[in-house]
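Missing here is one protein chain; the remaining ones are kept as they sit in the complex.
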């Protein structure tokens, strides 16, 4: 059994609140800090940062835990929470955070819940749904019966393409290697080599993190499409080329937190629980 | 071969424009009337009503063709189009419209493209997707893994529940007769009798057009849920009861035209083509 | 609560044994009669007919309960069980049977568990799987990726086509009315009018109980196919025509009992339980 009985949820967005709410249901005592702007609508009390640090057996920081290395990433706080203050508890209690490399100090008691591949796979589900929600909002037809192209068969490509097929779309997926192309066909979808992208599509979802959609590829595959770019900055689309061809491009980032903070929060919770079990905390 | 070579698209919303655009691709000449407010963004010319009536071999009115019996239903027009004017062409050229009973006169040349059951089934697809888009927007978790209740296994219930399952939801469907309950189970979903609605659900989609969700049923099944009511006015939910239990209710009406006007327009086109073939017009 | 505490399972095949076995797990005392040939491998005792009639609170006869009107349908018995003997208990205890019209006498205590549409829907699942098993055995390719035609969108057509799609086949379904054609398309399959059957298919599953596949239709759609006829006798295929075109035809009858007696037995059990609840027995 774990010795941890209380967690401090320090900063972050709605994901962290849902993470904490779900932990409360599991029987933990939760203290929230850095949520002044939202605590009314979520029915929680906001605790001052230093009190929270002191009172809890363990801390959970957001994903990413910091953007500038100096303050905790806390968009819902009224005042910034200085990363410096965390040092007072480092070594004494476990600190769980996302992207721990954003902190300027290291310690074996700092655990990164976002570094495993399972975490990334799980987040591909809210990413995929967020992309579909976006497509539904922007595209004037139904997903059902639409011609969809998904580029890349990594985590997001694999899960998103299955969802589109589940809604009745006519799905084509591109990949670079024969193995993935075989898996795509075995899943009942059309497979196309990434270097020979061409065709007529109503919706294109790009998951490849380099400029796959240069002018030539846009002309061969994207005219008349809505293109949703899921690749992290700077994305996978030549925006000038797209404009010239009148292809609307939506660059969708950080979908899990925006589209499904509840699911994302529970994914964080499960990742923290997994570390606790594995490390015997 | 049909003798009709040109259609007048008279009034309506984006559905009618997509219907006309798609007919243009099929080789017909199309004249649009009643679209002053939108013709810029859709790259069409707006033709005066009387000219349009005269110039075309056939007319397509919207769904419903009229709301007040006096003017054509034309929310995108600058000036109203009087139903009276249609009489000049009645008997001379076919008029296709939705809900022809809204007109005050009758003629065997007036065809209702919306009266067949196939039309209703086809529109259940954009309705289902519109409901899912709404659920994605309002619910903080993913559809995947969520506990969904769909009440009723008519057209919308049947198609919507399959879509939810295709996205990975845990789907329960209610119905009144044993036959439908057997079909629901055969589709791999949980079946529950409409008179014994109870359980814990994240999302409830009501398709039953009478007050199924009275206070008692709300208390037994909807606490903690988001309820999306797809039943036509006045809907299937006791709104006071829902408010008392803090159950958010979204009454979603006319989803096909809102969520997927392109698909809806093509459904109208296909229904018109079907009448032309069947009637030998 | 029901007053029935014991059932006599009288005649039939493995379905009835699985029905009884499952009832035993539910806490009922079960007496089996008419199973001499199999009782060893099923670990049951065979009780003489008259004893069984006397000892039980209710009786369950097979489906059909009789083929000749004189003896109970009991292919696994060593000696025939005379229907006449049933008369001694009629009126005193409920008798559940399949196709009660096969009995020469009537009584309000005789219930037909097979007459509801739900029963037929539930049996479409083992029928569909039996058809797929047959197709897998006879066809040298995989169902995945094969071009399948299912004729008819009634109970079996609807459930079988969904299973074929679930395995990754390219499914076309034929139907006569526009409503069903719309449902077929909404389920992501190709729809074709029953009167215009044509195309190239690897596998054809006929569910229509009249000769849909005459010489002309066979020539237009079945050359090079394996045809599995699921229609009850005399089936839906012109066998001479099929032979002339070298189309192998498999007439598959009574699949539920052959392919999945366990599931079929539980369907019978549930139908009996449903009658008990509805009738307050």
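Lettered A, B and C in written order, each chain numbered from 1.
Simple rule for what comes next: a residue touches a chain if its C-beta (ideal position, glycine included) is under 8 Å from a C-beta of that chain, and two chains touch if they have at least 3 such contacts.
Since the model is a prediction, treat every value here as computed from it, not as a measurement.
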{"item": "Residue among C:112, C:129, C:180 or C:229 touching the omitted chain", "value": "C:129"}
{"item": "Options C:144, C:176 or C:244, residue touching the unrepresented chain", "value": "C:144"}
{"item": "Residue among A:149, A:181, A:208 or A:259 touching the omitted chain", "value": "A:181"}
{"item": "Footprint left on chain A by the chain that the document does not show", "value": "116-119, 121-122, 124-125, 158-159, 162, 177-179, 181-183, 185-187, 274"}
{"item": "Touch residues of chain C, complete complex, unshown partner", "value": "14, 18, 125-126, 129, 132-133, 136-137, 139-145, 163, 165-168, 259-263, 266"}
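Definition applied: only the chains that are shown with their structure count from here on.
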{"item": "Chain pair that, of all pairs, has the most C-beta pairs in contact", "value": "A-B"}
{"item": "Between chain C and chain A, distance of the C-alpha-averaged centres to the nearest whole Å", "value": "49"}
{"item": "Cα-centroid distance, chain A relative to chain B, in whole angstrom", "value": "34"}
{"item": "Geometric centre distance via CA averages, chain C-chain B, whole Å", "value": "38"}
{"item": "Where chain C touches two or more other chains at once, by residue number", "value": "186-187"}
